[in-house]
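The following block contains the structure, expressed as structure tokens.
With one protein chain held back, the other chains of the complex are shown just where they sit.
Up next is subunit A:
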Amino acid sequence: MSQKGFSALLIGLVALIVAWSSLFVISERERAVQLRFGQLVKDDIQPGLHIKIPFVDNVRVFDARLQNLEVPSERFLTLEQKAVIVDSYIKWRIDDVSRFYRATAGDLFRANTLLSQRAESRMRNKFGALTLNEVVSGQRDRLMNEITNELNSVARDELGVTVIDVRVKKIDLPPQVSDSVYERMSSERDKEAQEYRSKGLEMAEGIRANADREQRVIMANAYRDAEMIRGDGDAKAAEIYAKAFRQDPEFYAFTRSLEAYRKSFNSTGDIMLLEPDSDFFNYLNNKSGK
């Protein structure tokens, strides 16, 4: 009984070990190939539970998720020979597991190196055909799509990977160029500031001149109107006088002269040197008046 039990248990254990080593699980995150003595017998093993022959079959498992490859900073020249420092990244995933295994022996690092080398040469060509402005602004999407597509076709054939996206992260100017950009920006701002100040003075001068003009025009108009009004008064007064005095000019001359005398000699400072035989002194020397 005990010997029998022992052997049964032993068999059970061995069976367990064999079962354990003959079964393997591929997760949703992974893909695998199955090799038999180095020969590829099963390609692109899907997620799930699988069996293999222990010690004979060898399973190589790869990360099937989207991989992120940071391409190190590279210095490129644009069409107008401006240097730019470009950081980019590549998103790729394993597409054809067997091809991938053959091309890279399943080494992600190796795959990354191959991809980034290929991407770099393509980007260098593209950047060399575009101006800095085109690279930085409008053309960026188109540029990246072209590089992605080109890289993708090559990578699929050679490496068995799909390139989902190639994207420029940074496009920066080298530090010494940055300095000159800063200087240009500063000088542009100086220009702008000067323009504002001068515009201010211009406007101020304009406003002042306008005000001065308005003042003079107002005053001149007022003078004109005032003179016209005064003229009116003069004319009207002259008319009134003439109308009245026309009736007896001689008497008018008489009364007016008297009035004038009265006004002319109205202060004690005036000294009159008189002849005694003037009309007024008729009776001064002679009471008969003759």
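In the analysis below, a contact is a pair of C-beta atoms (placed from the backbone, for glycine too) under 8 Å apart; a residue touches a chain by one contact, two chains touch by 3 or more; residues count from 1.
Following the convention adopted for this analysis, contacts and distances are computed from a predicted model.
This complex has a chain not shown, and the name its UniProt record holds, of "Protein HflK", "CRISPR-associated exonuclease Cas4", "Thiol:disulfide interchange protein DsbE" or "Sugar ABC transporter permease", is "Protein HflK".
Here one chain is not drawn; of A:Arg75, A:Arg110 or A:Lys236, the residue touching it is A:Lys236. For subunit A, the residues touching the chain absent from view are 1-3, 5-6, 8-9, 23, 25-30, 45-51, 63, 65-68, 70, 89, 91, 132-133, 136-138, 140-141, 164-165, 167-173, 178-179, 181-182, 185-187, 189-190, 192-197, 199-201, 203-208, 210-212, 214-216, 218-219, 221-223, 225-230, 232-234, 236-238, 240-241, 243-245, 247-248, 251-252, 254-255, 258-259, 261-262, 265-277, 279-281.
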